[in-house]
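One protein chain omitted, others in place.
And then subunit A:
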Amino acid sequence: MSQSRHGDDRTAVEPKDLSGAQRDELSAIIARFETVEGATLPILHAIQSAFGFIPPAAAPIVAEKLNRSRAEIHGVVTFYHDFRSQPAGRHVLKLCRAEACQSMGAERVARLVEAGLGVTMGETTADGRVTLEPVYCLGLCAVAPAAMVDGRVVGRLDEAKAGALIAEVAP
């Protein structure tokens, strides 16, 4: 049954089906890239931005419009870490786990955040509020450890800042 895991500002979509309006939206997105060569990634980004994830029912439609096989589109969706096959939590918190952040205690911060939210990396809290994800480098290596919360960057994470982040996303 429906679990309200999608963001407030996103269109609610059941993974299996698309409504007529959603199909129209999807067609409009695809049409925007009609003249773009190699449009698969731009289209998938636009779909994820509109729906919050790539609805599995969207893949065959994209495949048909791009004249590619369903398997190819499925292959692309599953290859890239960014594309979701189900909605994320209302907030997405990404913690950098790469070497520069490791050297400044990113692992300790990661354990703190995992404990604070009650999830491990890659999971969404049971109330659908927060998805916690690893990221490998935000280019903030001189202000490590770094994180990104809903697109906002945060650097020099320590216990206090990690606590503030947890309080912000899961009050």
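The rule is simple: a contact is a pair of C-beta atoms (placed from the backbone, for glycine too) under 8 Å apart; a residue touches a chain by one contact, two chains touch by 3 or more; residues count from 1.
In the analysis below, contacts and distances are computed from a predicted model.
Chosen from "Dinitrogenase iron-molybdenum cofactor", "Heme exporter protein B", "Formate dehydrogenase beta subunit" or "Amino acid ABC transporter ATPase", the protein name that UniProt gives for the omitted chain reads "Formate dehydrogenase beta subunit".
Residue A:100 is the one among A:59, A:100, A:130 or A:162 that touches the chain missing from this view.
Checked against the full complex, the candidates A:76, A:93, A:117 or A:132 give a single residue touching the omitted chain, namely A:76. Across the entire complex, the residue among A:18, A:132 or A:154 in touch with the chain not shown is A:154.
Checked against the hidden chain, the listed residues A:28, A:115, A:137 or A:167 yield one contact partner: A:137.
Considering the complete assembly, subunit A touches the hidden chain via residues 36-42, 44-45, 66, 68, 72, 75-76, 79-83, 96, 98-104, 135-144, 146, 148, 151-156.
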